[in-house]
Each structure stands twice: as structure tokens, then as C-alpha cells.
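If you scroll down you'll find the structure; I have some questions about it.
Omission of a single protein chain aside, the complex is shown with its protein chains in their original locations.
On to subunit A.
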């Protein structure tokens, strides 16, 4: 059965010129890093420290853009725009909730892609 990943991980692997095993290590690192950022975001959301939230979102935006995790990148762009106009708590919470969900879904997709290639990636 053909497996279709919504991210162009093979294309990105070709661009980098790296074998999929090395790509898996990079993506494993990426998952850990974003997970850490999101954990911090959950804590910071309670205190509504906008500067910290901006920085966390900026970090996620940069990595997701560079590693072609496009839905995560688009969600972080939305948050970045919302933070520019200083949105209310509810909207901010909802935007970050979507970011958490998008990330969880992205992780599943990335794991499934590498599993299909016979590579188990650690989280």
C-alpha cells in the first residue's frame, strides 16, 4: 500500500543530500525541541507573558519553516499576527490549542513516514 505523507520529507531529504536515517535523527531532534517549546508555552500562557510567547512562537516558526512542516508554520504565522495586535486571552489560548493539536498531528505523520521507511524515530 502506498503511503502518502503530507510533508515532502523525501524532497527535503534530497535537498539536504542526506540519507533518510540521518533525516530521522534530525526530525527526532526537531520533535524534541518543539515539544520543549510548547511545554514552555503552556506555562507561559497562564501568566500571559506576551514577550515570552512571541519568542517561543518565533522559534517554532523558524524551525517549522526551515524543515517544511507547513501546517505548523502556517499556524505559528497566525499566532505571530495575532500577537502583533495584542489579542484577548481566549483567542490566544485557542490559537495555541490549535498549535498544540497541529504539532501532535505532525508528530504522528512524521513518525508514520519514517516507520513506513523502516526507521523508528525516538521522541
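What we mean here is this: a residue touches a chain if its C-beta (ideal position, glycine included) is under 8 Å from a C-beta of that chain, and two chains touch if they have at least 3 such contacts; residues count from 1.
Keep this in mind: contacts and distances are computed from a predicted model.
**Q** Out of "Stage 0 sporulation protein A homolog", "Cellulose synthase catalytic subunit [UDP-forming]", "ABC-2 type transport system ATP-binding protein" or "ABC-2 family transporter protein", what name does the UniProt record list for the absent chain?
**A** Choosing among "Stage 0 sporulation protein A homolog", "Cellulose synthase catalytic subunit [UDP-forming]", "ABC-2 type transport system ATP-binding protein" or "ABC-2 family transporter protein", the correct UniProt name is "Stage 0 sporulation protein A homolog".
**Q** Just one of A:20, A:38 or A:65 touches the chain that is missing; which is it?
**A** A:65
**Q** By the contact criterion defined above, which parts of subunit A meet the unshown chain? Give residue numbers in ascending order.
**A** On the subunit A side, contact with the omitted chain comes from 15-18, 26, 29-30, 33, 55, 58-59, 61-63, 65-67, 73, 80, 84.
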